[in-house]
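With one protein chain held back, the other chains of the complex are shown just where they sit.
The chains carry the letters A and B, assigned in the order they are written, with residues numbered from 1 in each.
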Amino acid sequence: MPDERVPVLEVKNLSKTFLERDRGLFRRSANRAVEDVSFRIDTGETFGIVGESGCGKSTVARLVMGLERPTGGAVYFKGRRIDGLPESRLRPLRPHFQMVFQDSGSSLNGRKRVRDILAAPMIYHGAAARGDAPARVDELLDMVGLPKGVAARYPHEFSGGQRQRICIARALSLNPELIILDEPVSALDVSVQAQILNLLRDLQDRLGVSYLFIGHGLGAVHYISHRIAVMYRGRIVETGDSETLFSRPAHPYTRALLDAAPVADWAARDRARIVLRGEASGADWDGGCAFRGRCPYAGAACARAGCALKPAGEPGHFTSCVDAKAARERS
Amino acid sequence: MLSRRFPAERASPHSPARLMKGCCAMITPILDVQDLDISFLQGRKTLKRTDHVSFSVNPGEIVCLVGESGCGKSITALSILGLLSRQGRVTAGRILYRGRDLLTLDERQLDAVRGREIAMIFQDIMYSLNPVFTIGSQLVEVIRRHLGYDRKKAEALAVELLDRTGLQQPAAVMRKYPHQLSGGMRQRAMIAMALACRPRLLIADEPTTALDVTIQLQIMQLLKSLRDETGMAILLITHDLGLVAEMADRVVVMYAGQCVETGDTRRLLAAPAHPYTRALLQAVPGVHDARDRRLLSIPGAVPEDYHDMAGCRFAPRCPYSDVCGREAYVFEPEPGRSVRCCEAVAGGRDSHAG
Partner (left out) sequence: MRRYILKKLLLAVPILLGITVIDYLIMCLAGNPLDMMSGPRITQEAIAFKAAKLGLDAPVWRQYVNWLGELLRGNLGYSYKNYQPVSQIIGSHIGPTLLLMGASLLVGLAVAVPAGIYSAVHRYQKRDFAVVTASFFGSSIPGFFLALILVYVFTVRLGWLPSNANSMRLPGAGGSVWEVVKNMVLPVAVLATSVAGSNIRYIRSAMLEILEADYLRTARAKGIGRFRVINRHALRNALLPIVSVIGLQIPTLFGGAVIVEQLFSWPGLGLITMNAVLQRDYPVIMGVCLLSAVVVLAANLLTDIVYALVDPTIRY
């Protein structure tokens, strides 16, 4: 019986700094892609990470999957530390956490038929004998809402939405406890996006699988996540229950994101909102709040603020804004 | 209320073209697209990708052409300025710009319109601006071509334009290459380039799809303020219904190469007539939705080979297809709105179901 108190995934103080050859022959600049990120995901829960380009959310996904080594911090899967494990020790654990990517076209091997794509992980990890594979493949296709007959086709014969279903089926083939989804619906049309989001929710209800859902579309992340973290330039600036976070945001950046997200409602058109100045600059972290260059509420205290998360009033709700209360009052 | 119905046909006084526009006869539209058919050559076959597309844009108005991928909205926009790729051609219809049919113009005459009267900006996928020329030289090029300024005057105007579009240190940006700017800055530079000659109409083909949402807000506010300042009309192509709500005065919804609904944004969002529009609005997840809200997912997918589909193209996926018998025609449920559907489903305010 699984121990309900041990979170499926726990990330503590995760950091990743990339050294990039930026100038000249030998100098390199440090790119702090992820800085001090911590969160946990419990069984059957969806944790969403939302943020704009360059915020580090994709890097977090890669760190959790073990595709990159962290420069600091740790990743725990069901209590076991998995970051830094050599591939040979990690491999037996891989069936337990799987990943779905944004571009379904390039995630699937165009030269293999669907049935081979879906059967391969099962056969490799010994989850199914070669003879049982076709039956299992049919089962998986049914689970993701694809008709059985398509198993013999090639990926290019499918639409984007269908391909994404195949990717989800592949992820499910090993009965993982956790699926990491990196922008799975960003490249899909609205109607298809709705189908995939509903599918993911249904699968979670049926199978109890947890999700780490990474996206930049606030509506989609809100729909599927129980709890959400907002990232900006490598750091989590706010985290909390998805209800609370979007109705009572405690960080100006979250507020700005909400204001910027277009709403299909005429009444929302002329609402008062924050329009951020400029763009996320490449300036290095200097000990103050990374957001203060664009923040409309920036004050003197912000230059000395760290990026540590502080309670924002409600249980489970944290923010890194030093002036959280004031920010909330303005919203 | 009065609703007229006619089978889809072209060029008659009561043609769908006139009805689809949903505008009062008094204002002459700056752009009037009538019954546009665009076909593409694929191997030996000719595929009709748009069918009787009709809409208009009034001076100073922002009209959104909205639809999912493959519905034909982009090629419609490209055809206005004659920018279709080699395989594409307009096989029927008219595109009237201030009364002149752009399709009858030869390349030289069209060049006089492009960039000067009608300007276009594109989705910036890294290479919408020429990577080997500086921003300044690309701006100066269009200024000198249409306005005939000398180099100094043109450069001064270019700096002014870059400043107007919100770029910091515009003089420095002039000397930069596109790859040295961020996506948002490149889009602003493209907008500056488009506005150089004060066009009356700006066509924007998904200009912010590749940008972060906070940058998108900046760009959209910029476009709105430019419209307010200069009275320029904007035809905005997008797939984002939220953008439609924020930006558009009027909307044109496209599906499978046809216009399925047009009308005033406010009315359309409040009471969408076409089942597709309704379904789309219900499929968009919102940030303030209740936890137990279920997104509507439209069964099936957009037909890939819709080019010779007869009758209503949405019928296979429409929840009301048993009512309508799969026939569709264009009519006005109320003045200023038009729908391509059957009256039983979409006609009249009372027959709106959910």
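In this text, a residue touches a chain if its C-beta (ideal position, glycine included) is under 8 Å from a C-beta of that chain, and two chains touch if they have at least 3 such contacts.
A quick note: this is a predicted structure, and the numbers were derived from the prediction, not measured.
Visitor: Of the residues B:Arg49, B:Lys73, B:Arg114 or B:Arg227, I need the one that contacts the missing chain.
Guide: Hidden-chain contact among the options goes to B:Arg114.
Visitor: For chain B, which residues lie in contact with the unshown chain of the complex?
Guide: 78, 81, 83, 107-108, 110-116, 119-120, 122, 125, 127-133, 141-142, 145-146, 177, 179, 190, 193
Following the convention adopted for this analysis, only the chains that are shown with their structure count from here on.
Visitor: Could you grab the centroid distance between chain A and chain B? Build each centroid from C-alpha atoms only and quote it in angstrom.
Guide: 33
Visitor: What does chain B use to touch chain A in their complex?
Guide: Those in contact with chain A are residues 68-69, 168, 182, 184-185, 212-218, 221, 239-246, 265-266, 269-270, 279-281, 283-289, 291, 293-298, 301-302, 304.
Visitor: Within the complex, which stretch of chain A touches chain B?
Guide: On the chain A side, the touching residues are 52-53, 159, 161-162, 189-195, 197-198, 216-220, 222-223, 242-243, 246-247, 256-266, 268-269, 273, 275-276, 278-279.
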